[in-house]
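Removed from the display is one protein chain of the complex; every other protein chain stays in position.
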Amino acid sequence: MHEKSRIKGVILAAIVVLLVAMPGFTKEPYVLHILCLIGINIILAASLNVILNIGELNLAQAAFMGIGAYASTFLVMRLGLSFWVALPLASVITAAVSLLIGLLTLRFRGAYFLLFTFLFAELVRILFSNFWIGIFGGIPGITNIPKPRIDLGSIALITFDSKMEFYYLVLFLTMLTILILGRIDRSRTGMIFNAISQSESLVESIGISTMRFKVLGVAIGCFFAGMAGSLYAHFVGIITPSDFAVHSVLAPIAYVVVGGMGTVLGPVIGTSFLMALSHFFLRELGFYELLVYGIIIVVIIRFMPEGLISIPRMVSSWFAEFRPASR
Amino acid sequence: MKMLETRNLTKRFGGLVAVNGLAFHLEQGEILGLIGPNGAGKTTVFNMITGALRPSAGEIFFRDGRITGLKPNRIARLGAVRTFQLTNLFPEMTVLDNVVLGTHHKSKIGLFQSLAATKQAKDCEVLARKQARGILEFMDLADQCDALAKNLPHGQQRRLEMSIALAADPQLLLLDEPLQGMNQDEVRDMLARIEKIRGAGRSVLLVEHNMKAVTNICDRVVVLDFGRKIAEGPPHAVMQDDAVIEAYLGIEA
Partner (left out) sequence: MEWSLLAQGGLNGIMLGINYALIALGLTLIFGILGIVNFTHGEMYMLGGYVAYYFFGYFGLNFLATLVVAAVVVGILGVILEKFIFRPLTTRPKIELTSLIAAVGLAWVFQMLAVIVFGDLDKHVPSAFKGILRMGGVVITVERLITILLGIALVVLLNLFLLKSKTGMAIRAVAQDKQAAALQGVSVDRISAVAFGIGCGLAATAGALVAPIFGVNPSMGSEVILKAFLVVILGGMGSIPGAMLGGLVLGFVESFGCLFFTVPTVMVLTFIIIIFILIVRPQGLLGHA
């Protein structure tokens, strides 16, 4: 067991070193651009996964990302706050909104949370498209969103204008997210999240308020969705309401399901695999991309519900079966 | 001292009256059997006491406090912990973790404490594991600590479920047909354990279909038929009661 976790640690460390050194191998802006998008999507997929962990599917995950994106641009462009303040603040605002929705819908058994988040995603799109156009920019959205910068007067000035600087920012925040979510997963709280998805009635019967932990799980998930949104807005520089509409949640669902639901590294593997596939190898897919995602979701859920992350375990169990025979 | 008491407990589903004006009580340290033929309303009563169903009328008291209509988790924290009729455990977790979760409501670990891995949180975790091991030893499951719950045989799963409930440190243990699907040996073993749990100063409410088992272990029984109490008293006396024989045994025979 210890040997196994040491191997895992070495592999992870190697990947981190490789990622840090990545700009040394390629200065190709397209590659760095895609890697940044992959990082942002990993944060989004991981945030969706937190909520899947308590047994709920949040169809408004992209909408919450949108709330983070719009909140962050509002804070930076209207209130003149620094990006470094706006990023955490936008995440907190997103979590606060999700808290209200959680309190309203998680009281009921059944699919209320799911149905409600579906409606909420549509509501958010309508609000951003049709109301307070002076602030939200209507259907064309918001453009010229400024890039973050670190200005320490005479000591240092870092502008995040090039892809490379942004790459390191995204890398840092993605690793931080995974680290925090991994920590939560191993904590008592994570254990209870997990328990809720396995048997809500039993959790309730041993004196734990499932409502409280589900609301907490939703808020944690949406905090990181908001963070992904803020990062996305300042990275791409343009946001429109349709970026965060209901159909935008399909891709992250596919990432999580393909990688492995309910595991910390599943969303990382799934997002990297599918996005690298579609951007580096299937670039001419275009319109068919969403169709492919849909098919992948159905096939994986039906035939390989534990996702790619279960492959090593499956392989080792095959070997375990063969070994006694060969002896 | 009265551990549990119901007054005029009533539950209606649409036009159907499932439980009608039920009044009974359970003394501290007592094993009380709640019996009756299928469809008599036992499960409905059980679900109302444990908070899964809200009564249409009437009151439920637990250790002199009113618990009518409270959420299941509140009732469990007050000290009335239930088990389930169908197997209900955390299948993908280890046996030890299953029981550790049972102890959770007594511990004081917050999210940020456990994330920051403070000394207090670590101490709590160590203590919880120790308690859980103790309970598993009591239930003869200590050698299965690291097994996944889903991989246990059925008899051991039933014992694990009871271990989880015991970990929540109940004053009153509510058992919903714990003998279902068990063979003779397993039934004997389970009854001995229930007796032992009572020996540790806890009260037990036993909802059961299996008459013979109930007569051997219960101090008193309450018999339900069509949502009403038709008899109450020591098992052997109740078994002689004409109404009980007619309602219960009449169907069996």
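Think of it as A and B in the order they're written, each chain with its own count starting at 1.
Keep this in mind: a residue touches a chain if its C-beta (ideal position, glycine included) is under 8 Å from a C-beta of that chain, and two chains touch if they have at least 3 such contacts.
All values derive from a computational prediction rather than experimental measurement.
Engineer: Taking the entire complex into account, which one of A:19, A:104 or A:150 touches the absent chain?
Structural biologist: Once the missing chain is taken into account, the touching residue is A:104.
Engineer: Looking at the whole complex, which of A:9, A:29, A:140 or A:294 touches the chain that is not displayed?
Structural biologist: A:294
Engineer: Of A:31, A:77, A:92 or A:114, which sits in contact with the chain we cannot see?
Structural biologist: In the complete complex, the chain left out is touched by residue A:114.
Engineer: Among the options B:21, B:37 or B:91, which residue touches the chain absent from this view?
Structural biologist: The one listed residue touching the chain not shown is B:91.
Engineer: Taking the full complex into account, find the residue in A:75, A:220 or A:253 that is in contact with the omitted chain.
Structural biologist: Hidden-chain contact among the options goes to A:253.
Engineer: In the complete complex, which positions of chain A touch the hidden chain?
Structural biologist: Per the touch rule, chain A residues meeting the hidden chain are 52, 55-57, 59, 104-105, 107-108, 110-112, 114-116, 118-119, 122-123, 126-127, 129-131, 197-198, 246-247, 250, 253-254, 257, 261, 287-288, 290-291, 293-298, 301-302, 305.
Heads up, the rule we're going with is that only the chains that are shown with their structure count from here on.
Engineer: Can you give the whole-Å distance between the Cα centres of chain A and chain B?
Structural biologist: A distance of 41 Å separates the two centres.
Engineer: Would you mind writing out the residues of chain A in touch with chain B in their complex?
Structural biologist: 180, 183-184, 187-189, 191-192, 194-195, 198-199, 201-210, 216
Engineer: Considering the complex alone, what residue numbers of chain B touch chain A?
Structural biologist: My answer: residues 50, 52, 71-73, 76-77, 81-84, 88-93, 97, 100-102, 104-105, 107, 109, 111, 114-115, 121, 125, 164-165, 167-168.
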